[in-house]
Structures are given as structure tokens and as C-alpha cells.
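Excluded from the complex is one protein chain; the other protein chains are retained at their positions.
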Amino acid sequence: MIKVGILGATGYAGIELVRMLSQHPYAKISSVVSQSFVGQKISNIYPNLRNIVDNVCEELDAEVISKKCDVVFTALPHGASKTVIPQLIQAGLKVIDLSGDFRYNDISVYEKWYQTKHDHPELLKMAVYGLPELHRDKIAASPLIGNPGCYTTCSILGLAPLLADKVIATDNIIIDAKSGVSGAGRGLALDYHFCECTENMKAYKVATHRHTSEIEQELSIIANEEIFISFTPHLVPMKRGIISTIYANLKQEYETAELLNIYKNYYKDEFFIRIYDEGQLPETNHVTGSNFVDIGLVVDTRLNRVVIVSVIDNLIKGAAGQAIQNMNIMFGLDEKTGLTSPGLYL
Amino acid sequence: MIKVGILGATGYAGIELVRMLSQHPYAKISSVVSQSFVGQKISNIYPNLRNIVDNVCEELDAEVISKKCDVVFTALPHGASKTVIPQLIQAGLKVIDLSGDFRYNDISVYEKWYQTKHDHPELLKMAVYGLPELHRDKIAASPLIGNPGCYTTCSILGLAPLLADKVIATDNIIIDAKSGVSGAGRGLALDYHFCECTENMKAYKVATHRHTSEIEQELSIIANEEIFISFTPHLVPMKRGIISTIYANLKQEYETAELLNIYKNYYKDEFFIRIYDEGQLPETNHVTGSNFVDIGLVVDTRLNRVVIVSVIDNLIKGAAGQAIQNMNIMFGLDEKTGLTSPGLYL
Amino acid sequence: MIKVGILGATGYAGIELVRMLSQHPYAKISSVVSQSFVGQKISNIYPNLRNIVDNVCEELDAEVISKKCDVVFTALPHGASKTVIPQLIQAGLKVIDLSGDFRYNDISVYEKWYQTKHDHPELLKMAVYGLPELHRDKIAASPLIGNPGCYTTCSILGLAPLLADKVIATDNIIIDAKSGVSGAGRGLALDYHFCECTENMKAYKVATHRHTSEIEQELSIIANEEIFISFTPHLVPMKRGIISTIYANLKQEYETAELLNIYKNYYKDEFFIRIYDEGQLPETNHVTGSNFVDIGLVVDTRLNRVVIVSVIDNLIKGAAGQAIQNMNIMFGLDEKTGLTSPGLYL
Partner (left out) sequence: MIKVGILGATGYAGIELVRMLSQHPYAKISSVVSQSFVGQKISNIYPNLRNIVDNVCEELDAEVISKKCDVVFTALPHGASKTVIPQLIQAGLKVIDLSGDFRYNDISVYEKWYQTKHDHPELLKMAVYGLPELHRDKIAASPLIGNPGCYTTCSILGLAPLLADKVIATDNIIIDAKSGVSGAGRGLALDYHFCECTENMKAYKVATHRHTSEIEQELSIIANEEIFISFTPHLVPMKRGIISTIYANLKQEYETAELLNIYKNYYKDEFFIRIYDEGQLPETNHVTGSNFVDIGLVVDTRLNRVVIVSVIDNLIKGAAGQAIQNMNIMFGLDEKTGLTSPGLYL
């Protein structure tokens, strides 16, 4: 059994890790850390877990954790991860970090978009961007994974085949993304107060959202040229789910079916990516509760433009599920282990 | 492996069976029957299932099913079950029926509340009411189970200990129940049109809902006297979840903690029933996605009355999960098999 | 024109007053007070009001307000009202208070349920409980109105005719009430965080909610005997609306239609109360956005018990609309002035 620790276990990404790992056949939750609830059973905070996971929340003590765990998931706010992870790595643990701190190849991009200094360039260099569909081999070989953001996972995987095959112009890529509210986490703010966000929809952080830089980093690698994109996130009155609607101009004429074939071929070995047939498009509730990425597209022949629709569950493929997928790879397990539950739909 | 068939597989209870059975370690879905979608993959109707359950929907043919299955779940409308089940039973299959057709000990009660003739009194006699916490032994011994209704499961289990222990007066029991919309199923009706039921709440079938008779049957057995109750169902703008708020007058003075102890003792061997400590009450999202029944209560000492709050996921403990629990019992498996997933909470 | 001031204008009850008074033909908003947003336009906080109400939020200064206003609505937290209202009354203003501070005939009841000392018994004596359907004449004659709570309005009006006519037993009255989330106000708390309350339902403050005492006070007056009730509030995932489901035992046999006639007769001159015909029941979206109270009922002849369903919009008839209705009475206007907008339904 893999002994796992979860830091930030009572946040929304953390508790999703706890829930999913409790069902993983080869993982054992050895330590749940939550500074706000030290000494309390995690099933008191989240009563759904009672009789399933009744671990007591611990303080953050890297030394203690190192002794109890083989791998640690850090689901801490951006910035907080950086202070604890060096000790964990030094103690020989594998670390999967769900913050933005270890997702960047270029430290200056991080420092610009996060408006903070990064104190551990040596770790950043060692870290691998944890998108298995793109970096599976490197993930297997590294002790430190920067688990991708939710919007980014949905958007990058939705675009990768067209950039890899040089099908689209790279100067007019527009990603209009919409997310359920759980992406904002458990922290209180008026924007996420029920009466303020139910029956309401809005765009936010237009042209300035940090995930833009993550998306650009990965798309540039795939395209082998520097890519810039428009990225606009929106808040939708639902709990889970992200839908990215992506627009790009085609370099030459294509039929919808041709592009779908490019996707099916590119992702032919990927269990978690499902490409839709012509005439069908994914909806967020097709993936709610699962680790799948569902992708469909339409070529607008009038305009020689493609519109791609990509959906994920932001808490699973956009956070906890992907982190477990990374863990599976790091420990040589079948990548799908513990992740084959279909979505709930209802 | 137990070979299972699901009749009415594309309804909401049916598809929940499909989803949950796809994760059951000792069950294999051999046949999915849906008259409306014969010849189509069930994962075309519910794309969340793609690559997990891709069975093709079949016509209803008892003979074919009998050859392929060990047990059949019938998730058909009330009345429809009665015509197919006799053939299945005759062919030696075990049958778990999710309709109201085989839930009654007294045929006249059924015929009164369902306003229809019951053509198979001999099967009704053989059938067992499938509430494992009350009738586990009989379930193990019978080939035909009448799986309880959603409101009834939530309400009966919420009241059983107090009636068994003769703690409450039996002439003033009031059950005010509230359900998410999935309980109404997949059939179209203006009442379940999104714009008509979001941001809206209502009572319906006041004093006439059929589940009243089921609740009264079971409570009468427990109390060993004829029990009549007020039962009022309400529709709430959420997908899953039932909450029953139950009022009863105490025969003598009790403290909240005393009554909770009665519950804890009564249900001490029941994995799926979780009794809350004093000062805490269950909410529907504590059980969403799981087979648990969560129960809390408060004694109103001013009035010498107890208020009990009982919650379930109507599609799981109120339908598919309970049906699988029954299957486990019928086949001698650990009752919890395939049912230990905690609720989603989020 | 009546010059009105609104204290606590940026809370949910306060802003509903602002919105509704902006459409009142004989009222002019002279002062909006909000300690948190002094100096900001109220339409910056609630952009829906832009170009309609652009008043600047002021500090709470009783002297200043007294000069600018004829009547003041105090939509402040319980306790806060008591400190400012004496000055306003002394300055000769009429005051309509939306807190619980001036709703009680008996100071000891207030002090028991609110667990605080009431420093102004003389004002409490002068104050009138602002439920126009019961106390219209007294409201017209008093400068200080204690505007009723939301649950109370819905529940009292739903029961009054049966108690006035001595139709029901008074020892087994049960009020099971369900409210949308706006009743909890604009203050942040995890319970009202979107992801915690959407797709969720719960009971809270069972047997201890303060509105119990208000309901009992008014029902006792109507019945001319001391009445005690069970009152259980629930939180429902919608913004507006309260539904009270009320249970009472009949003293003798009645038909549904007979009781409905008692209601129709009792409320025959009440514009804001609509009694449903037999076979129909109100839903919360019948009154969303309006000042109406809609009431229906069913006699359960099996049990000789009546089940009454009463609905209001908690922010309107349960707060701002009722307060304006009181203002109309206090100033000798037609009670319906500014309040004849039908509900939105959609």
C-alpha cells in the first residue's frame, strides 16, 4: 500500500483527494493535515465521510509526515506550498503539488503572473508539469509534480491535437471558459455567497487570469513556437464542471470529421479522453464525478474556423483525479487505478 | 460473478443501477433493457458511461433475459412490473422490483392506494419488503423483493426505534418530507421543467401520496398496532436527496441524549445507518452519492415532543443502492459490497 | 411626498426596501444609511439600481436623518435598532423597525428568546406589531412599528382563521417551514456559501428558533388562550420564498371546502391574501416578487387533521413589502400603494 498524506485536506481539492483516495485499492491515507481543524476528525468537518474516513486532522509537521508517508499531496494556497515542499523532498518523499508554485518551466513567467518571488528555482527545475497525456514519462521519473490548474487541463487538452498537427493559425486562438463555483474553493467571499451567485453569471479576471500563462506554456511546447491566447473565465451557478469553448482559424479547409479523426488519432491510447462523433457535443454533466475529458468540435465552413468544446470535472481531472493519476504513474501502477468510476450524470 | 439484468435501464433509477453495478466487484451487467432505445448503446443515451458501460439496449424478452441473467432488477413504472415478473420468477431468476407492485402484505391496501387490480396475489405473498435493516433474513430467503420507496425508506428508518421501544404516542405522528426532483423520474411534465421548478418549492399529493400506505404498513409491524400517519411530500429545487422531518409526542419525559442512545442501540449493527450526536443534524448533502441513512433528533422539552431529521439519497438508499444491498443479501455477499463509496458532499 | 430614510440599506432587507420604495408613487428616498459603505453610491454596491437610485450612503446620524425624513425604516441587526430608535422617535419621526426588538407585548418573552436585556420598555409598550391584517387600526395610530419576521407572517396568517373560529385543537399545532437563503442576509458564513447550500437541504434551530415566540404571541391573542407550537425552519436552495406546512387536529369533522370558506370569509377584505380553491395549493413562485400571501389547505379525513400550506416572498411580505404596507397605513394612504406588482413567476 502507498502511504499518502494530504496537506490542506479540508479545502475543496483536499477533501476530494480524501474522498477519492479512500476508494483507491493501493493507497492508504496515513495523514490528513488541516491547520484550521487540528485534533478534529475530518468526518466531523465533512460528515459524508463518517465511518469511511475518520482520520484526525494533524498539524503541519514535515518531519512527522515524512515518517508516515510515501507521497504527499499539497493542496495549499499558492505560496504556502513553497515553504513546506523543500523539506518533504529532502526527506525523500514524492510530492504532488496542487498549487501554481511548481507548474512553470520559466521562473520569470511564474514571478510575473503570480507577482511574487519564487525562492526555490532548483525545485522548480526538478518539477514536472503533471499533465499525463503530455508528459507521462517525465512524471514517472520525477519526485515533484506541479499538478495543472483546472482551466488549463480542459483547455490544453482541447487544443493540443490541432497545434501538434499545425492545422490552425496560432495568432487568433480564443478560449472562452466557464466554471462551476467549487473552483473558487471553500474560502468565504461575497462573490460565492449563495444569493449572489445562484441565478447569476459573470466573466472575471478578463485578460489577467493566471491560468493564461500555464496554457500558453504548454501550447507553445506542443506547437514548437510561442503561442499567445485570449482566455476569459466565467463563473456559472453550478458546483462542478468546466466547459471551454475554443475558437481557432483553420489554415486550410477541413471537414468536421477530418478534425475529429486527428483528435481520435492523437488520443488513441488515452483512456481518460473521449472524442465525440460529428453532431454530438459534450456537456459538463457527462463528466461530473469522473476523471474524463470529453471533447467535441464543429467546423464552421462559412468562416473556415473551428469551434472546440472541451469539458472536465474541475475537482477531478482539474485537481484531485489528475493528482491521483500522477501518483499512479509515479508508483508504476496502472494509470487508471481508482479512477474508473463513471460520472454521476444525475 | 453474478449476471444481472436491468429492465427500464434508461430511467433514472435504472441508470443509477447501471452506474453502481458497473463498480460492483462481483456483478456483471449482462442485459440492459429499454424499450425506447432498443439497439442503441446505453452510453449514447447517458454519455457519462462511455467506455465504462457500452451495452446495447435490448427489447424486453423474458426468455432471453432468463438465459443471460441470475438476477433481474425491474425499474419499470408501477403496473408494468406485474406483467413481466411472473415469467422471470418462473424461469428461476431472482427479481428485485423497484415499483410499488410487490411491497404490500395486504393486497387490498395495494389495490386501494394504487387504484388498480393486482393480478398476482400468489407472487405478492411470496415477495418480501426489501428493507434490509428490518427484514434481512426474509430477504435472504426469497426470490422476489419489493424494493421500498424513497420516502418510505427515509421515514420508516427514522421512526423505527421509537416505535419499537414504545417511546412515542402513536396517534399524532407527522412526517413532513422534502425531495429533490430526480424522484419524479425522467418523464417530461411541466412540473419538472427547469423554469417551473428551480427557485420554487411546493407541497403535493397532500394526504394522498401512496408512500403513506407503505410507511403505515411497516410502522404497524414494528409497533405491533395499527399506525396511521400524516405524510406530506414536497418538491425541492435540487436533484438528489430526501429529508424527512418527523414529529411525535413523547409518552413521558426524555432528554435528547436518551433518545439518541435508543437509536444507537437499535441500529448498532447497521453499517448504513449513522446516528448523529446531540447538537448535530444531518443535511441531504451528507448522503448524496452514498447508501447511508443519517439521522439526528431534538427533544423539544417545552412541548414534550421529539423532532427527528432523517436524510437519504433518494436514488441510492431510496432506490438503486438499496436494491443492490438486497442483491448482496440474496447472494450471500457482504451486504456492503460495492456500496462503501462515501457521499460526494460537493 | 413622504420622505423616507433607510438604515441598513445595503443589507438584503434594506436593499429590497430601496428597490421597492424607488417605485412608490408617494415616497421619496431622502437618506440611505450604510455604515460599511459611507460615501459610496448605493448603485455601486447594487449595480441593478444604477440610474434609478444613485443616493450616496451616509453615516448613521440620528439628528441629520431626523431633519431629512418623515419616516425611517431600520433594517439593522437585532440589538442595533434599540440604540438609534429612541432618538428618532424623540425627534418626532415615525419608525418601522425590521428587527425583532419591538415585536413583543411582553418584555420577558423578548429577553428570554433573544438572551439580552431590552433597555427601552417604554418604547416596546408604545410599539405595535406590524401585521396589518391583524392590527391595522393600531398601526395607523402608532409612531413605532415592530415589523414581523418572515416565518411568522407566513405562519400566523396561515393559521389565524382556524384559531379565531375555534376549529382546531390547540395542543398539537405543528409548523414545518422552509425558507430560501436570502432570509439569512448578506453576512458571510459557510452555511450560505454557494457550494455548501446548493443541492442541499437541512433543518436548523429545531425547537429553538426565535420566531416561535412571535408566532405564539400572535396566535395566543387570536385564540384568546395560551398557544404553544412546534416550529421547525429549514433552509432550501433557492433565493426567495417561504412555505409553511401547518398541521392541526380538527375538533370535529369538516370538509376541505368548509374550511376554505372560513378562510375566504375571514380574509374577505384583504387584498394581499389569496385563498386557493379545493384541489389547488400555492407554490413559492406564485408569490416571488409580490406582497401576496397565498394559502391552500387539505382536510385529511382519514385522520381528521387539516394540512395548511401558506407561502410568501420572505423579502417582501416577510420584510420590505410589509414594512411599506405599514408605512401606507401610517400615512393614511391606500394600503396597496406601490405594492400591486404581481409576482414574477419566472
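First chain written, first letter: the chains are A, B and C, and each begins at residue 1.
Definition applied: contacts are C-beta pairs under 8 Å (C-beta built on N, C-alpha and C of every residue); 3 or more make two chains touch, one makes a residue touch a chain.
Predicted, not measured: the structure shown is a model, and the values here were computed from it.
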{"item": "Displayed chains contacting the withheld chain", "value": "A, B, C"}
{"item": "Residue among A:65, A:195 or A:250 that touches the chain left out of view", "value": "A:195"}
{"item": "Contact residue for the chain not shown (choose from A:38, A:126 or A:206)", "value": "A:206"}
{"item": "Positions on subunit A contacted by the hidden chain, ascending", "value": "172, 174, 176, 178, 180, 195-196, 198-204, 206-207, 228, 230, 232, 234, 236-241, 243, 245, 247, 249, 281-285, 288, 298-300, 302-303, 305, 307, 309, 346"}
{"item": "Chain not shown, touching residues in subunit B", "value": "12, 181-182, 186, 188-190, 192-195, 197-199, 237-239"}
{"item": "Residues in subunit C touching the chain absent from view", "value": "12, 15-16, 19, 22-23, 46-53, 182, 199, 239-240, 271, 274, 276, 280, 282-283, 285-290, 292, 294, 315, 340-346"}
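Rule of thumb we're sticking to: only the chains that are shown with their structure count from here on.
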{"item": "Averaged-CA centre spacing for the pair subunit B and subunit A, given as whole angstrom", "value": "36"}
{"item": "Distance between chain centroids, defined by C-alpha means - subunit A, subunit C (Å)", "value": "46"}
{"item": "Overlap residues in subunit B, where contacts from two or more other chains coincide", "value": "199, 239-240, 282-283, 285, 288, 346"}
